[in-house]
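Yeah, one chain of the complex is gone here, protein chain that is, but the others are all in their spots.
Labels run A and B following the written order; every chain starts at residue 1.
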Amino acid sequence: MSTSLPSVANRSLRIEKFRFFLSSNVLFVFGAVIFSLIIVLAIFAPYLAPYDPVKINFSEKLVAPGLTHLMGTDELGRDILSRVIYGARTSLVIGITVLILSISVGVPIGLVAGYFGGRIDTILMRVSDVFLAFPPLLLPIAITAALGAGLFNAMMALAISWFPWYARIMRSSVLAIRKELYIDAARAMGVGHGRIMIRHALPNASTPAIVQASMDFGYTILAAASLSFIGIGARPPTIEWGLMVALSRSKFLDFWWTAAFPGFAIFVTVLAVNLLGDGIRDLLDPKHGDLS
Amino acid sequence: MRHFKTLTKSVTATFLVIVASMLFASSAVQAASKTFTYAMYGDVKDWDPASAFSLEVMMLANVYEPLVWYNPPGSKEQFTPALASSWSVSDDGLTWTFKLRKNVKFHDGEAFDAKAAKGALDRTISMKKGAYYIWSSVESITAVDSYTLVIKTKTPQPLDLVASSQYGAYIYSPKAAEKGADWFNQGNAAGTGPYKVRQWDKAQQVVLEKNADYWGGWTDSNFDRVILKVVTENSTQLQMLKAGEAQYISLVPADMVESVNQESKLSAYAVPSWKNSQFLINTQKAPTDNKKFRQALTHLWDYDTVVKDIYAGYAEVARGPVPATMWGHNSAIKAPSFDLNKAKQLLIESGVTPSEWNVSMAYIGTSEAYKNSALLFQENARQAGVTVELLPGTWSNIWDKAKNLETAPNLQSMTWWPTYATPNDWLIGLFRTEKKALFNLSHYSNPEFDKVLNKGVELEGSNRKKAIQLYGEAQQILMDDAVAIFYADIKRRVARDSGIKGLQANPAYDAVFFHKLSR
Partner (left out) sequence: MRRYVVKRLLMMVGILLGVLIITFALSRLLPGSPIEMMLGHRPTQEQIDLAREEFGLDKPIPVQFINYVSSAVQGDFGISLRTHRPVLEDLLGRMAATFELTTLAVILVVIVGIPLGILSAVRQNTLEDHITRTFSIAGMALPMFLVGMVLQMTFYGWLHWLPLQGRMNVEVLLDYPFEKYTGIYLIDTLVTGQWQAFKSAASHLVLPVLTLALASLSVVIRMTRNTMVEVLNEDYIRTARAYGLSRRLIYYRYALKATLIPMMTVVGLTYGFLLGGSVVVEFIFDWPGLGGYVVGAITQNDFPAVMGVTLFLATIYLGVNLIVDLLYFVVDPRLRAS
């Protein structure tokens, strides 16, 4: 007698499970939906944006939101809705780039430090301590200033300031699994350090780093926007939401839409990404969870 | 339940704090009507009148006085006597005699006389800082008697113009001179002007108060107190003006002028200045080392739109390197036409291969005007097949790069104004041959131009008419060589409380003379 359910019942059970998952993780779903929307906006920006985001048109400057321009225009007559849509591209690129860079530098360092321990560990961790000794935002500001203002340099700066964090996280989780039996077994069999690190340590210890990355995505976007706001991040003609808010500062009182919409875009995006990140964390690391 | 109470307690506490402070704020102190507040975009850095060379003039021109003041163009007299009551020059142009004003005291009690004047000027020249170079042709300064100062020069110089400079020509107390730059830089001052420095809160404000013993006298309608408040952001300055917390701001974004004028108590307007803006064209870097290519670029600039829209009418289209309001301006010079076809033709005639029609354009990133003009130019150039790479940055960054031919861009933003009232300031400062480029960022070197210019300089003191003619020639040479896109004679935009009277527009000074104001 088989213990498996007939296929029809199987499918409805799965649907039920999915429904249950959705309802108990409303926020996560909300975040996922919004985030997907943003990704769609970013990818299909040229098709979705109603106007050319860089075209200067003095006759239409500072038009209030209305039927022709849903989000109004800025001081050069550029349509804000289109600029917000293109800005999504910039923000997504920022998040992805900074995280990939931080991870690709930080994770190997943490891996090596945690695996070998001893002096290598101490040295690597002291070095990352130096980076972590700077209050947040200060190091990215200084590095960006040194490299020169610009979005690319700002991303470099953020990555440089961030990787030690990933090194630390990776290191502590590698330390945890180092004592595991299968590592010892591999050594005993004569498998080289490198192989062990890549094939065994890395996959099993990378969860916390992934979790951290999903939660950092939003913060990266915020940090980049702040840098642009102060004037050392993205510069014109780059379309970046933080830059848009900065440019609108002297006109904000009389022309609220020039700052409100890009600001709102930042808020919604970071919110969605954070919710998504929370959900990922709950999935992968339920112990920490909000236990909803 | 307990925790709900804790929650309500903490939240209520926060609200109470906020509400309470709002109540405090609404009982704010009313501004005294005898106080005038000026919102400055930066703090006074250098307090030494001998070396200060920047926005300090706001304070300096009210606390100190030079020998003479230069009057606005169009005035009946060219000068107003300040610490010198009269002056004359010898026939050979090499000896100037200044008769000094009597019964004047410095703020620290010292008496003003020829010895004090000599001491101040000697120190300024020997310190070699700031604008000391305006006195570079001076051979000797002598205090012939208590109230007569004689200055001898090596070559004929218009010393009346030099002595009216807003930098490097102030007379300060000999006691202060002894104490030196360190004393000054603690926020101390000892001049003869209508205002004394009461206090300096670093990075916040400078407070001036009336000098009751001022030789020019006081009336009831003068302002007793002037606050120079440090407000770095445009938007904040504007807010303060609208709220009545400041009466005057001097950096109004062009598109804000209308909204300011809509407030009945405020007015925003333009005052003539001797500032002009241009994009210097690198004459030694390809492809702009080619004269026809440069000329083509000058036809790709939309002069009218920039002046009308980007500068919102607060600039005039420039006609050459010297502003039209400055004496010695060559009125025969006209701006190049904005003509895409002409530009394309010149581009082809230049012989530069189309694949090399790429130029880099550097400008101060924080300037809305530069940024927008550059964007417009980039677009127009694109239509002619020229690719423009925009390089915004901070002044120190781009200046550093521009001085060195290896890193210099093809187009360099430059806003220039004279140290004292003379057209040769542009011609020498920006275009005379420099071994090591300082401000000649076109890297322009034309011996013929140098010759004409130098001759003019020699004759400026003694034969002004001939000098004007030579300066005119020099300006034409620059136009023919297309050394820059001269695009705007800038009018300064100021915004103020409309109730303030006595504001006089004088392009020679970047300062407001508070003593002349009243409500």
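Assume contacts are C-beta pairs under 8 Å (C-beta built on N, C-alpha and C of every residue); 3 or more make two chains touch, one makes a residue touch a chain.
As the structure is a computational prediction, the values presented were derived from the model and not from experiment.
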{"item": "Absent-chain contact - pick from B:T97, B:N397 or B:Q476", "value": "B:N397"}
{"item": "Hidden-chain contact residue, picked from the options B:N185, B:T325, B:S367 or B:S518", "value": "B:N185"}
{"item": "Touching the absent chain when the full complex is considered, from A:A45, A:I109 or A:A225", "value": "A:A225"}
{"item": "Those residues of subunit B which, in the complete complex, touch the missing chain", "value": "2-4, 6-7, 9-11, 13-14, 18, 21-22, 24-29, 31-32, 35, 37, 43, 45-46, 51-54, 128-131, 133, 185, 198-199, 201-205, 207, 225, 227, 229-233, 236, 239-240, 243, 245, 393-401, 419, 429, 436, 438-439"}
{"item": "Hidden partner interface residues of subunit A, rising order", "value": "27, 126-127, 129-131, 133-139, 141-143, 145-148, 218, 222, 225-226, 229-232, 242, 245-246, 249, 252-253, 259, 263, 266-271, 274-275, 278, 288, 290-292"}
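We take it that only the chains that are shown with their structure count from here on.
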{"item": "Separation of subunit A from subunit B, taking each centre as the mean of its C-alpha atoms, in whole Å", "value": "46"}
{"item": "For the subunit B and subunit A complex, residues of the former touching the latter", "value": "233-235, 238-239, 253, 255-256, 259, 305, 309, 365-366, 368, 371-372, 375-376, 379, 390, 392-394, 397"}
{"item": "Footprint of subunit B on subunit A - complex, ascending", "value": "56, 58, 61-62, 75-76, 148-149, 231, 235-237, 249-254"}
